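Dumping the structure here so I can ask a few things about it.
Here the complex is missing one protein chain, while the rest keep their positions.
The chains carry the letters A, B and C, assigned in the order they are written, with residues numbered from 1 in each.
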Amino acid sequence: MPESFALVTPDPIDPARLLGDTLSPDDGAALLFWGVVRNQNEGRPVSHLEYSAYGEMAEREMRRIADEARERFGTGAIRVIHRTGSLAIGEASVAIAVASPHRAEAYEASRYVIEQLKQRVPVWKREGYVDGDTEWVPGFTPTVREMA
Amino acid sequence: MPESFALVTPDPIDPARLLGDTLSPDDGAALLFWGVVRNQNEGRPVSHLEYSAYGEMAEREMRRIADEARERFGTGAIRVIHRTGSLAIGEASVAIAVASPHRAEAYEASRYVIEQLKQRVPVWKREGYVDGDTEWVPGFTPTVREMA
Amino acid sequence: MYALPHSRTYALPLMIIRSLFFASYRDMAGADELALELPAGARVADLVGRLRSSGGLSRMPESPVVAVNMDYAPMGTELRDGDEVAFIPPVAGG
Partner (left out) sequence: MYALPHSRTYALPLMIIRSLFFASYRDMAGADELALELPAGARVADLVGRLRSSGGLSRMPESPVVAVNMDYAPMGTELRDGDEVAFIPPVAGG
C-alpha cells in the first residue's frame, strides 16, 4: 500500500534518500520536484531566505495534499519535505517525490502537489537582501470553506 | 548560458550531484525524472535488466533532445544520464534533470525529454526473468526523415 | 420535569483559547502565542475582535485566515475550551 509522508525540518534534504524512501519495487519511475533558493526576486539581489512554518499543521496539510494527489492520479507513494530556517542560494527549500508504476501520472501528481502546497500549506519566507534588509514574501491567501 | 549535457555510463547515477551540476544561482527549481528498474513487466517477474547503447550516438541524440527542450520551453540547463550494463530492481536506468527559473516550463521540458528519449535514442534493454530466461524488450522504431 | 433556575444575568462559563501567530502576524503580536479567556459560545470573529481591539494586532485584517485545531475555519466557527486558533497570513511555501 503506497503511502503519503510529509515532514517539516530544519535539516538539509537528501535527494537520494528521499527517492529511495519513496520508491517501491513496483515503481518504474519517480519524479522529484526540487525547489531551491534563487539569487534574486523581481530583480532585487537576494542573499538568503528564512523559512518559518506552523510545523504540525503544515505536515498535516502536505500529507492531505499527497493523499489527494495519490487518489486523483493513482500514483505510488508521495513524500513531501519542507525546510525551515535560514537557507542559502541554491539550497533546497522543498522536495516532492512521486513514485509511480508509469510516468504520466507522476507528472500530473507532482504538479498538483507543488501548486496546492504553495496555496494552502502554512509556511512563510522572509527574504534577506544583499543590502541587509529583510521582507516577508507576499503569498497566497488560503481558501477557507464555509461550514456545511 | 545554460547548457545541455548528456552522458551514457556504466556507473550508478548520483541524484544530488546531478541536481547540483544542473542548477545555477538563477534557477528556482529543478525537476528530476528518475527512471528505475521494475520488478515485473506485464506480469512476468523480472530479476534485472541489461542495458546496452550505441554510446556516442546516444549521447549526441540526448544532447540534441535537451537542446530542443531548452529552446522550446525556455528552461535553464538540462542534463541527461543513461546507464548501461546490468541493473538490479530499483536501480536508476535514466535520470533527467531540468533546471528552470520557474517551474511550469520544467515540467513541460522534462516530459518532452523522456518521451523523445524513448522514441529515438539508441539504447536497448534485455530483461532477465526470475526463471533465468532473457528477452530483448520491444521498443520504438525511430522516425527517419527522407533527405531534403 | 423540574424547571432549572435560569437568568440572563448569570455569568457564562469561561473558555481558555490559545492563539498562535505566524510571520507578519507574529511581528504585529510581538509574541508567538497568547492565551485568552472568552465566554462560552464565542466564535472566531469574537476572538479576532478582541485581538484587534488594541496593540499591534489592530493592524491585522478584519477577517484574517485562521485555522482552528489545524483546520482552516471560517469566522463563524464556534470555539470550545482549549481550542488552538492559528492566525495565518498569506502563505509562501515552496
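Please note the rule applied: a contact is a pair of C-beta atoms (placed from the backbone, for glycine too) under 8 Å apart; a residue touches a chain by one contact, two chains touch by 3 or more.
Everything numeric in this text was worked out from a predicted model, so none of it was measured.
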Which visible chains touch the chain that is not shown? B
Per the touch definition above, residue among B:7, B:29, B:58 or B:77 touching the missing chain: B:58
Chain B positions in touch with the non-displayed chain are 35, 51-54, 56-58, 60, 82, 93-94, 114, 117-126, 136-147
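Definition applied: only the chains that are shown with their structure count from here on.
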Could you state the distance in Å from the CA-based centre of chain A to that of chain C? 29
Where chain B and chain C are represented by their mean Cα positions, the distance between them in whole Å: 53
Would you mind listing the residues of chain A that make contact with two or more other chains? 35, 114
